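One structure is given here, and the rest of the page talks about it.
A single protein chain has been removed from this complex, and every other one stays in its place.
Read from first to last, the chains carry the letters A, B and C; within each, the first residue is number 1.
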Amino acid sequence: MKKLINSPENVVLESITGLGAAFSDIIKVHTNPNFITRADAPVKGKVALVSGGGSGHEPMHGGFVGRGMLDAACPGAVFTSPTPDQMYEATKAVNGGNGVLHIVKNYTGDVMNFEMAADLARAETIEVEAVVIDDDVAVKDSLYTAGRRGVGATVLAEKICGAAAEAGSSLKEVAALCHKVNANGRSMGMALTSCTVPHVGKPTFDLPEDEMEIGIGIHGEPGRTRTKLKSADEITEILLGPIVEDLPFKSGNEVLLFVNSMGGTPLLELFVVYRKAHEILTKAGIKVTRSLVGPYITSLEMAGTSITVLKLDDELTRLWDAPVLTPGLRWGT
Amino acid sequence: MKKLINSPENVVLESITGLGAAFSDIIKVHTNPNFITRADAPVKGKVALVSGGGSGHEPMHGGFVGRGMLDAACPGAVFTSPTPDQMYEATKAVNGGNGVLHIVKNYTGDVMNFEMAADLARAETIEVEAVVIDDDVAVKDSLYTAGRRGVGATVLAEKICGAAAEAGSSLKEVAALCHKVNANGRSMGMALTSCTVPHVGKPTFDLPEDEMEIGIGIHGEPGRTRTKLKSADEITEILLGPIVEDLPFKSGNEVLLFVNSMGGTPLLELFVVYRKAHEILTKAGIKVTRSLVGPYITSLEMAGTSITVLKLDDELTRLWDAPVLTPGLRWGT
Amino acid sequence: MSNISKDKFISWIERYAGHIADQKDYLTELDSAIGDADHGANMHRGFQAVLAKKADLQNKDVGGLFKIVAMTLIQTVGGASGALYGTFFLQASTAAGAKPELSPAEFGTVLDKGLAGIVLRGKAAVGDKTMVDALQPAIKAYKYSIGAGEDLQKALESATVAAEEGLRSTIPIVARKGRASYLGERSAGHADPGATSTVLLFRAAAETLSL
Partner (left out) sequence: MSNISKDKFISWIERYAGHIADQKDYLTELDSAIGDADHGANMHRGFQAVLAKKADLQNKDVGGLFKIVAMTLIQTVGGASGALYGTFFLQASTAAGAKPELSPAEFGTVLDKGLAGIVLRGKAAVGDKTMVDALQPAIKAYKYSIGAGEDLQKALESATVAAEEGLRSTIPIVARKGRASYLGERSAGHADPGATSTVLLFRAAAETLSL
């Protein structure tokens, strides 16, 4: 295993310590339990947003803490959802008196640990709402299964809901907005390579030189299907097709196109994918009015990409454009 | 070779086309010859900044075109310096009447091709100054050699000089400022893995599981020495030691600490390195007052890191903080 | 039939922590195939933390003992298994209460309550390819055996056998719960990591509780 770490046990703690040192003006890092809050938390009277999940997806979530986005993020061990005490302490630390929204990616572990944290917080009369993000079209949805995974739409939901909370929306309103983003966003991802979890020391799966995984999540897990390697244009079609069909996105829609790197795919390649995705949507009469391109929700050093498309309306566009000041996303300030 | 591309021949053109589509509000992409300009170029009366180099270093340079940074960037083939006609056309396109500064990384090919372009532009009475960046302490400097490579300090120079040009400084002033950044910045890099140039199809060099390259540049070339793999803290010391000695940086100095990913190293690991670098400098009485952490000057998907330290004064700090609006760096706007 | 003392329960937990330590890499390997390669590390982190609390464990009744195990797992494991095994011991602790020891029959009820907690949290049924596939039949076998007047050792052994059968039954199943469900058809042909760690829980019981 080739990694810039000191030991698998310390990588998360040392990494968030570095994050805190680099962005002490924006965030504050708390340890045992580990969580990251806005430097100015709690913000009196503002609805607070708390998210979290396993580490290894950086900049998500810790890099999205700051004005106009999250109030707190709880990093678990690599690819392991955080523990209830982390979310419980974070919730208490950022509660500004108008309630706390938990933005939860739909993974059994995340959902259950956030539920337990919410129970603890509510027991102390903190008003907590939880919204579960499940935008991954690679997973067939069903009442009898764990359902779809939460992936790219999480980043967009955190930015958009953060803007609404900053603007003074109520907990009910921010929760409703979060459901709206989830309802209008769809994603799908693929991997050219696996990734190596530090405490495992070897790639989670082996992928031959001429094959790729389609329909992966963000935890280095294998995808729905393994196929022969294809060109960037073909891969973009394979990912975008199911996304467009699923919502469905229709001619005349205005959308945000988010092309994400799983970590190891460089921008040179990512923009080749963006170019094709933009072309396909445009040909279908779908207007790309906002874009996000880069590594924002990653699986360590995995090479691959995921595409997320979010249907926009004036409200979502305005909130997307609103100022944001975090280590990972910043504009308007 | 596993890459999200359609063909090695088209990767650069398709990638800058995608970049242009994603950021049409900020930049304009011109083809044959290929160069990228600010959407509002030429800016009358403003000194224009032109840089360029081989592709594969994204976001540098194309991602740094926009208000407060570069007026134009010229992308060559992967790891191959662009041709004079690219810089010549870019220079003409962004010339606002008050002269054009060429920011050139010190590689024989880059220097010679920029020289030829400058000759062509001057022949048309465009005032052109060129500043060569050579901040890589891994290379011993000497009058009889090609000298040191231009690496991390290039990003800082483009940001700082861009701010000065935006504020109305003259060509002479901006050129002097560029020399100042180069004189006060030092860098060194290392690689955990090689990278694969698309038209070559296999890694530029082989690196055993337990070895690393110290003192690499940004073209996937091997470094000065190959050693056994070490911990993140040890590697940080190996890189930072020569940097601090070379300037030298002294107790009481205020600095900008730039920890860069070569492309394949994820943020989780990069912040482990940042943490140690920040600790070492602080212990030495060197005050880290500004930071930049992420993949900003890369070698395709190479795993590794480079550290750049820039000695700051009030002028450099103010210009660093000034608003910048580019695809790759954005704040204050 | 003799009761199970608190000290026996302590040995049970310690033995289980030992099995987890031994099987850590194997559990992670199973999780690599259909999950995210952390089940072994998760369980090991949790039970090492439990061992570190050995002092507190000593001076507690059975309920208090399980409560410490529960809170420690909940606060150190994370993931699905942390919430689930944590809930299991939390419910078991409530059921056991302030007793210094449990009769084999009482222990059956305690296990039942633990299972109920897991099902309430995880909403998984037998056949979903989860730890429930091993836990439910194991407890059923244990209670049947005790009800039939067999001794504790016999009951724990048949529980272990049932757990192992339950584990084997997860192999052909296409997962409906947990991460493995994201793989669809591809999850078939692999044993469930959580069901595997559940087998170890009963094996440890059979090796400690009746002696």
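One rule holds in what follows: contacts are C-beta pairs under 8 Å (C-beta built on N, C-alpha and C of every residue); 3 or more make two chains touch, one makes a residue touch a chain.
Not measured: the values here are computed from a predicted model.
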When the whole complex is taken into account, which chains on show are touched by the absent chain? B
In the full complex, which of B:His61, B:Arg149 or B:Arg186 touches the chain missing from this view? B:Arg149
Among B:Gly96, B:Gly109, B:Pro242 or B:Gly332, choose the residue that contacts the chain missing from this document, as touch is defined above. B:Gly109
Pick out which of B:Ser81, B:Thr154, B:Asn182 or B:Thr326 touches the chain that's been left out of the picture. B:Ser81
Which parts of chain B face the unshown chain closely enough to count as touching? 33, 54, 76-85, 107-109, 112-113, 115-116, 138-140, 142, 144-146, 149, 197, 199-200, 204-205, 217, 219-222, 224-225
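Assume only the chains that are shown with their structure count from here on.
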Taking mean C-alpha coords per chain and comparing to the overall C-alpha mean, nearest is chain A
Select the chain at the greatest separation from chain B, using centres from the mean of Cα atoms. C
Distance from chain C to chain B - Cα centre to Cα centre, in angstrom: 55
Cα centre of chain A to Cα centre of chain B, whole Å, reads 29
Residues of chain B that touch two or more other chains sit at none
Check: chain C positions touching at least 2 other chains come out as none
